[in-house]
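Working notes for the structure below.
Of the protein chains in this complex, one is absent; all others appear in place.
Going in written order, the chains are labelled A, B and C, and every chain counts its residues from 1.
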């Protein structure tokens, strides 16, 4: 149904700062861009009932999730005048302090990227079937729920 | 008057993607952070009267500008529950496609960083005495004005 | 008819499997879930949504697809 190919948004493990830096560098040949906005989700070492989160193990209903990421992409381009956008989400184990979500929106004008990045991130949180198992330092766990 | 030391926000020349990547990496030890938002200003190769912008040469009233950056920092921390924030702005020549502004806001929760980053960037554009000479490929120039 | 059912996160912990094929004659989602609750009683108080062929469906949707998925609350990002 989608007119462009659905991409695989998932990456195994944490998203490295090198990967993000390289992604920024690749946009320097696009000289119509005036503003980039980048959102990064980082795993927090939350303390719950005296136990500290050591990592989140992400799983997903991958086929549906990639379709949803694609739909978010299409809707975002329809709504906002972006030059380009990229989404990467981790699967598997991401330790506290590591990055699990990388959203990158670029446009000629700044006001658009502020609106676009918030729209994309909220849509990901609401629509994409990704599940997070918060693993405590004592190896017990609980399931994360987005608010 | 300020209770913290005023930092020098200015960097000579473009802000490299490596610098940004390293800055992200440094935040991975801060495990109360759940969300980062990064704004990057990039010099556009605008075409004005058939002439293409090749670079912007930035100058500033540096002492006042650093005071203003500091005031923005103080106001932002008062207004938003941020874990940390950083601002870097170029001085001197930044070529089309290169980055001239890097704003980095981090918080436990995402909704705060969206609001904070927009607040900071708009305040920089409005309040900080930085001047930009748009240099065309034919070496003529015009003075940039923020909108 | 037979349908492929997928389980995720907390739901997969309860079912102790990630997918299975289930033979059934019921017609809509809530009737199908009643069948599942017989097999996995502790699913009953859990919070989840149902997707049919990768689209969320309501409890009274007819089951027509080849794949159902039980999705606990999302936690992406």
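Throughout what follows, contacts are C-beta pairs under 8 Å (C-beta built on N, C-alpha and C of every residue); 3 or more make two chains touch, one makes a residue touch a chain.
Because the structure is predicted, anything quoted here is derived from the model rather than measured.
Remark: the absent chain touches shown chains B in the intact complex. In the complete assembly, the contact with the undisplayed chain comes from B:100, out of B:54, B:85, B:100 or B:135. One of B:11, B:95 or B:144 touches the chain omitted from the figure, and that residue is B:144. Hidden from this view is one chain, which touches subunit B at 41, 56, 58-61, 63-65, 67, 89, 100-101, 121, 124-133, 143-146.
Keep in mind that, in the parts below, only the chains that are shown with their structure count from here on.
Of all chains shown, the one whose average CA position lies nearest the global CA mean is A. Each chain gets one centre point, the mean of its Cα atoms, and the points for subunit A and subunit C are 26 Å apart. Once the centre of each chain is set as its mean CA position, subunit B and subunit C turn out to be 49 Å apart.
Multi-chain contact residues of subunit C (touching two or more other chains): 77. Residues of subunit A in contact with at least two other chains: 41, 121.
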